[in-house]
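A single protein chain has been omitted from the complex, and every remaining protein chain is retained in its original position.
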């Protein structure tokens, strides 16, 4: 009885071992999902977004297939959180899609580990055109001197505000150059009206920006600093963060910004924000999500520049998302052709519209700009106004630890706003974590 | 399941446990009171479902913000949008895909888990204890920790973007929950049945097929029902392994209806949620009756 079972155990062990070894080696292996059969090329292309974006993108892809009869494109999409997890799993398994939409915050991660194709040669040989792009925007897809991705859209931040409430409180319409002090002052006047929201909570002038890393970055830049000094170092000190959180915490205690229980609901959807829920007169957001406010609140909602510090502007144009190719793709040339088509083709540009925010190709942006109406037109004009007033160049792509630090930023401040932690204590915890993440 | 039975013969006279026959007026009043109680509890329990249904009829600006149960006006367009499917894939396609995966999973789990359970519950073999312990332990490791290695295996096998990663594990009894469940039920069956069958010259396969399996029917039906519902709702695995929208399931499409980074259609998402639970409601309703009939009717008659 012993021999057979011994043998069995040995067989089991060997089988397990044989499986483990290739598994771990498999991480850097690149067998792409694409296949070529009889001169036909199949590309895979994935993105995140809603149904509208899916329909427009599929229509553009269909046009591409018509122009390139030998190429078939298989497309797929998911909601943002799901997409991020799926892409990470695919990267670990070594089979990124041939072409994929990428998040700016994750560029370093993907590019730094060799999962993305260097697009440089295709830019050089003209397969990929970037002539009509803003140079500083194109640079956001560069990592370690190589062009790993190209922007798919550009956007900037702003203050969403309810013009009717501003008028009622006697606050002037925000103009480019208004300061963070003006912003706080406007909040005080509006909160003093003593209005109530639909859930019975006090209607405040401002939403609490302490949870928002993007807002902090803009505030920081308007004071001449950056979020990151390098791949491995923060660009600010515990004192800077303590100052910011003390500023927002005081406003919260004074009832000028939304209260903790209302701010805590922010999940990303416009409907979750204090302003979207009718209990705040303003919000800080990106230009693309701005489109979600007027349908909820009415046409009196407009978009204003982010406040400055004594006239120094902090906001900048950022790629809303980028596009790149998997390093393991068997058809790099065709992948580059698809990317070029989506970014530069006039007909594709028309189909895609502003579904990924303002197109990075200035000519396409301009021709689309003429066709826009309502809030979409306002966003487009806003972008031009901001550009005219001068914005700084975008900073280097966020380092690897940025994704988790953004989440921690929100959580550490939540503990402040619930009175569970002091601004300094939270800032210290954040900076300590940042040091671990960036090491 | 520990049941005590007098012996095999009198076990045939086993009745449902629904208590003693008693037709006095007091029991009748008690019964009515009980029904009233049940309905009251149900109202509380089903209120969130009513809310969900009501929300699916709300206009866009009330879906997330309104704190009232009833919509200000009924918005049927949520349903027409949902019925259009998503990005060119029709809703019937999505439902069919879900159905295919769920039915495949049910067959896989029922077959493979009952086989394994029979061995663990009724047969003696070397390493039984450690193997059973290992199986229980597999339930204790969070599945996120093994997701990446499993993905790599299926990728190596060329099974990504097929239904194999969703169905094959079920045919290999990887869901310890169900093996454990069926084991517990099989242990409750009188061993005299096996003994009698063995004396009649039946081997383990005959005993399994004609004695043990019929008697384990409630557990098998439970396995079938849970597997159907759980694979229907298993969003994570479907997300990781499916690429082509034509292969998407209704649950996956439901998630894709809402993308928080862009303006989204929450109303149609609720409508689609309602549509997506209809098949599992029907499945449950059709199969729940067998849960009970198991022991009592098919019972220990043979």
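When the chains are written out, they are named A and B in that same order, and each has its own residue count from 1.
Here, a contact is a pair of C-beta atoms (placed from the backbone, for glycine too) under 8 Å apart; a residue touches a chain by one contact, two chains touch by 3 or more.
Heads up, the rule we're going with is that contacts and distances are computed from a predicted model.
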Of the candidate names "NADH-quinone oxidoreductase subunit E", "Phenol hydroxylase P5 protein", "TolB-like translocation protein" or "Sugar ABC transporter permease", which one corresponds to the UniProt protein name of the undepicted chain?
"Sugar ABC transporter permease"
Which of A:63, A:88 or A:123 touches the missing chain? It is A:88
Across the whole complex, the chain not displayed is touched by chain B residues 1-7, 11, 14-20, 31, 34-35, 37-38, 41-42, 45-49, 51-52, 55, 64, 67, 69, 111-112, 115-116, 118-119, 121, 123-142, 144-146, 148-150, 153, 168-169, 171-174, 177, 179-181, 183-185, 187-192, 203-205, 208, 218-219, 222, 225-226, 229-230, 232-233, 235, 251, 254-255, 258, 260, 266, 269-270, 273, 276-277, 280-281, 284-285, 288-289, 291-292, 294-296
Chain A positions in touch with the non-displayed chain are 1, 12, 15-16, 19-20, 23-24, 27-28, 81, 84-85, 88-89, 91-92, 109-110, 112-115, 198-201, 260-262, 264-265, 267-268, 400-401, 403-404, 407, 410-411, 414-415, 417-418, 420, 429, 436-437
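In the analysis below, only the chains that are shown with their structure count from here on.
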When centres are defined as mean Cα positions, the distance from chain A to chain B in whole Å is 38
Per the contact definition, I'd like the list of chain B residues that touch chain A in the complex.
60-61, 63-65, 67, 86-88, 126-127, 147-149, 151-153, 155-156, 160-161, 239-240, 243-245, 252, 255-266
If we count contacts the way the header does, which residues on chain A are in touch with chain B in the complex?
1, 5, 19, 22-23, 26-27, 31, 33, 44, 46, 48-55, 58, 74-82, 85-86, 89-90, 92-95, 97, 198-199, 267-272, 276-278, 288-289, 291-292, 295-296, 355
